[in-house]
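Here you go, one structure.
Each chain you see keeps its place in the complex, though not every chain is here.
By letter and in written order, the chains are A and B; residue numbering begins at 1 in each of them.
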Amino acid sequence: MILQEQYLLNLASKGERIDKRKPDEYRKIVVEKDVIEKAEGSARVKIGETEVLVGIKMDTGEPYPDKPDDGVMIVGAEFSPVASPGFETGPPKEDAIELARVVDRGIREAGTIDTKKLCIKKGEKVWLVNIDIHVLNHSGNLIDAAALAAVTALWNAKMPELKGEKINYEKRTKKLPVKSKPITITFARIGESLFTDPNLDEENVMDMRLSVAVKDDDNICALQKGGIGTLSLEEIGKVLEAAIKKSKVIRKTIK
Amino acid sequence: MKRLNSRKPGELRPVVVKAGVIEQADGSALVSLGRTTAIAAVYGPAILHPRRLQLSDKTFLRTVYAMAPFSTTERVRPGHSRRSTEICMVTRHSLEPALFLEENPKAGISVYIDILQADSGTRTAGINAASVALADAGISMRDLVASVAVGKVDGEYFLDLEGKEEDVTKCDIPVAYMPRSKKVTLLQMDGDISAKEVKELVNLAVKGCEILYEKQKQALKERWSLK
């Protein structure tokens, strides 16, 4: 472990990575959509060995009092113990909560879902959109994988029909109203170097990561610094620019 | 009533068995019975923590069954229900007879089962996947455990109920079976039928398990010949 750490730090001091990637290079990304028939929308994203499944389930319910004509979006994340013996069942832990909240903010602030179109009866009944993140293999950079899977699932989701009080989940025709594709790009710092898409080995030695959610128009819609390391003002600027650049490439994987 | 997807009464749904699907796990498998998909991961055997769970005479086998929130028509809330707690227990009881747990006292083996999509038969799909995952982990086993449910619809015996068949069946009998030892390791039933019918239905389930057993063996062969 300590040898491994030293090795990665040595590489990093030369700007090199354990798997020969360039600092701003992602592992291979595979995006599949509509993988769960029972869900209104779904996607599986693999980034290297990391594998995340996101499913969208819709229901009706009350709007928030302060937004009476907006549909409601809820993001949840579970680290299934299937993916790691450390993930025991029980109340969601810090990491799973952070994952859900960071994905939530990226999607919400970008206005990804057109929530105004999800109002059924103002102040009384709106559509609820549950976005559930299910981690199947944790091999680093869950945030970017989950964010990408969530946006892909949303763009391919179809709404069930409403017949009076009842939801007919068998009949899904209309597309969920969506309007943007925020992409989250994470950089980790190892030694003095900033590497995007850290794998699990890199996450184990990184002291800090910064995740940046970028909108289609290059505006930033969410930031999250993770880990106990620090950031200089220069580093913030560098990460923002690299993230904007990279987001354009990743956005194309959403079909 | 005709069966869904024009199946014959004694026919299984399309079966997929794949071993070695979770990189991190010591053993893993995916099993689909039609639209029902279960994934199982095995971790261990390893020294068990916390120590108070250690058993003096055998390995502690932990089985955890959970449904993904998006696996069913109505979203499943995360966390344990009474139903899932019972399924964890009967799954453990179904698998234990196939294992030599007395060989490693104080150790623990964890079997985690995730239902990614549920369309009837999640507990049986989970047991099938767990059995293959245990073998995939290289854990020594007496036998594999195959599992399937049977029912009776309009007077006919149906193998491997799916979707809406479950709403109209006169009974639902999930069975797990060790094909080499010819022993039943899971037997539950809800319904209203005669003892004779129960016996005939269990026989049908056993036939289904024998077919599933071949698929399990094949999956393990494919996994290991690739290495």
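To be clear about the criterion, a residue touches a chain if its C-beta (ideal position, glycine included) is under 8 Å from a C-beta of that chain, and two chains touch if they have at least 3 such contacts.
None of these values were measured; they are calculated from a predicted model.
Asks: Just one copy per chain kind is placed; express the composition of the whole complex as a label formula, please.
Replies: Counting every chain copy in the structure file gives A x3, B x3.
The working rule: only the chains that are shown with their structure count from here on.
Asks: Contact residues on subunit A for subunit B in the complex?
Replies: 36-39, 42, 49, 53, 55-57, 59, 76, 78, 80-85, 89, 92, 130, 132, 134, 136-139, 169
Asks: Touching subunit A in the complex: which residues of subunit B?
Replies: Those in contact with subunit A are residues 22-25, 28, 35, 39-41, 43-44, 64, 66, 68-75, 78-80, 110, 112-114, 116-119.
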